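The complex appears here minus one protein chain, its other protein chains still in place.
Per-chain numbering from 1; labels A and B assigned in written order.
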Amino acid sequence: MFAKNAWYVAATPDEVDAKPLGRTICGEKIVFYRGPEGRVAALEDWCPHRGAPLSLGRVVEGRLVCGYHGLEMGCDGKTVAMPGQRVRGFPPVRSFPVIEKSGFIWVWTGDAAQASEDQLPELHWADNKEWAFGGGLYHIACDYRLMIDNLMDLTHETYVHTTSIGQPEIDETPCKTTIDGDHAVTSRFMNGIQAPPFWRMALRANGLPDDQPVDRWQICRFSPPSQVHIEVGVALAGRGGYDAPKQDKAYSIVVDFLTPETETTMWYFWGMARNFRPDDKALTAQIREGQGKIFAEDLQMLECQQANLSKWAGRDVLKLNIDAGGVQARKVIERLVAAERSTLSV
Amino acid sequence: MFAKNAWYVAATPDEVDAKPLGRTICGEKIVFYRGPEGRVAALEDWCPHRGAPLSLGRVVEGRLVCGYHGLEMGCDGKTVAMPGQRVRGFPPVRSFPVIEKSGFIWVWTGDAAQASEDQLPELHWADNKEWAFGGGLYHIACDYRLMIDNLMDLTHETYVHTTSIGQPEIDETPCKTTIDGDHAVTSRFMNGIQAPPFWRMALRANGLPDDQPVDRWQICRFSPPSQVHIEVGVALAGRGGYDAPKQDKAYSIVVDFLTPETETTMWYFWGMARNFRPDDKALTAQIREGQGKIFAEDLQMLECQQANLSKWAGRDVLKLNIDAGGVQARKVIERLVAAERSTLSV
Partner (left out) sequence: MFAKNAWYVAATPDEVDAKPLGRTICGEKIVFYRGPEGRVAALEDWCPHRGAPLSLGRVVEGRLVCGYHGLEMGCDGKTVAMPGQRVRGFPPVRSFPVIEKSGFIWVWTGDAAQASEDQLPELHWADNKEWAFGGGLYHIACDYRLMIDNLMDLTHETYVHTTSIGQPEIDETPCKTTIDGDHAVTSRFMNGIQAPPFWRMALRANGLPDDQPVDRWQICRFSPPSQVHIEVGVALAGRGGYDAPKQDKAYSIVVDFLTPETETTMWYFWGMARNFRPDDKALTAQIREGQGKIFAEDLQMLECQQANLSKWAGRDVLKLNIDAGGVQARKVIERLVAAERSTLSV
């Protein structure tokens, strides 16, 4: 279950270079490529001539040339030319709204008439010199909503990420979930604790001591259709925690774009934005590598959880207080999907 | 088709150590682990919190701790604790009767009320200083009944195991099948023949000449739900064959526990118990390695046979005299399954 009238992260800009990229998003087989002036285009990955995937073709002067028999496709899904053929009557292929912004390529998989750039999320840290971002992409064989659950309930860190960001205090400290329109926010504040290894590294990177008590926070924010941004950080204890002055804390945003591929597989665009030492590319690479290892720890669990849920389809799971963030997020998604369906039936 | 109200070998004790073991038996996804005092427990491999497999968790002081969010499960399938939660109302998961005995872990996949330790097979050679045992485990993509057929008709040794235990005399010597309640026994006695390579090795290991005529026997005994024990051996010719004095023969029991995983896949616990030089661990290892190679020769044949039977579903096969053991064993199984079903329908 996923909303289709929504912007999803489909790729990072470097994935769509001189060659086209074929990728399935929300069940749609799409080819992404750079049309005139390098602008990204997204079309059904189908050549109207004989059904070959256009993603096996190449781009010539902004036109996507089918790699089988040379049909030239335009960004609007209309055939531009084909050697020796009149192409005016060729059936068009579907063109998807697509935007490159904030370091990602976003695609709208539903009704194109409803797409507008306004609906793209504002990422204040993107294209901002005071911030640095590093991230990656994993393919996971699970319903993307299992990843929403995962990211909205960070008690799993204690068990899944034991050597990096997990610590018993996460479990021991109650979290609080609030609703803000279509957004759900689950937050937890742990004061006067020891920082776990990842955060000790971050403290050192900020020029702060790593052996003193800290105040730690986690503020997980779900936004539709399937984004989770988590404000995370530690401050030296008693300096104000989340609100401590910049020089007393290490602060980041965990950035998660969860893009459905099919009902039971997903693309996981993960990353971290930070506002300390933004020009330190070695630090960006180091954080990215550490985060990549941490997030890889979730993969087996989520894929096995999905296998269990598929085997025992319909079996109830619990909705505890720690699950409130995921539960609320799912309600938002169900509302969006229901709204799409009612529009269709009118 | 398999009986569920029965004890099946699920694992060897070394497979369930500090870590839990996830394994599907008779279609049931089960987690095995060591509870209080190291006693083996078997539960549905499902965490009632969010459906994660408990087999990805760890064992802490006899409690199975879910590796996702720390739910602590008891051996009875009831949640013991979970950080920050009241667990009294948590739905239990199914607990399976399980026993560690005679060098194996046995699970009962059907109605727990009908399970009793009395129904476990007596393995007289187990926990017996005069005997040694070595064995292994193979996963095979076939209906476990194809393996019963295989083991009850040893004429296949002549064709599948040509370089070890096969010899033309097996084919040439008629076998005899008798029924004994729910047991079927197929036996064959070959007198005054040359021993094949495996048995020449065993003769030498017994301090016997390997170049003289021998009497060879094979007594295959099927016991429900799916065990085949085969008394095998050779004696110097004319010393009494099966009944020859111990110093004149090499004698072993081929031990086969055939555990259904699904309708078309199985776990093959194989091994050999012998009562000569039981303390010679090098010999145990040598026999185990040889037997492992021999039994691996069956795998491709059985998996390809299964593929054929699946493609030509319902096509008749022959039931020759050599097949009588397998045919009778299948009748026993059908009877047990029918009895289970009639109980259910009452």
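In this text, a residue touches a chain if its C-beta (ideal position, glycine included) is under 8 Å from a C-beta of that chain, and two chains touch if they have at least 3 such contacts.
Note that the structure is predicted; figures quoted are calculated from it, not measured.
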| item | value |
| --- | --- |
| Hidden partner chain, touching residue among B:Gln119, B:Thr163, B:Gln247 or B:Asn308 | B:Asn308 |
| Touch criterion as defined above, residue of A:His69, A:His183, A:Arg239 or A:Lys311 at the omitted chain | A:His69 |
| Which of B:Glu15, B:Glu130 or B:Glu172 contacts the chain that the document leaves out | B:Glu172 |
| Residue in contact with the excluded chain [from B:Ile105, B:Ile140 or B:Val160] | B:Val160 |
| For subunit B, the residues touching the chain missing from this view | 149, 153, 155-156, 158-160, 168, 171-172, 174, 300-301, 304-305, 307-309, 311-312, 315-318, 320-323 |
| Absent chain, residues of subunit A that touch it | 29, 45-46, 48-53, 56-57, 65-70, 83-85, 90-91 |
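In this text, only the chains that are shown with their structure count from here on.
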| item | value |
| --- | --- |
| Rounded Å distance between subunit A and subunit B, as computed from the means of their C-alpha atoms | 48 |
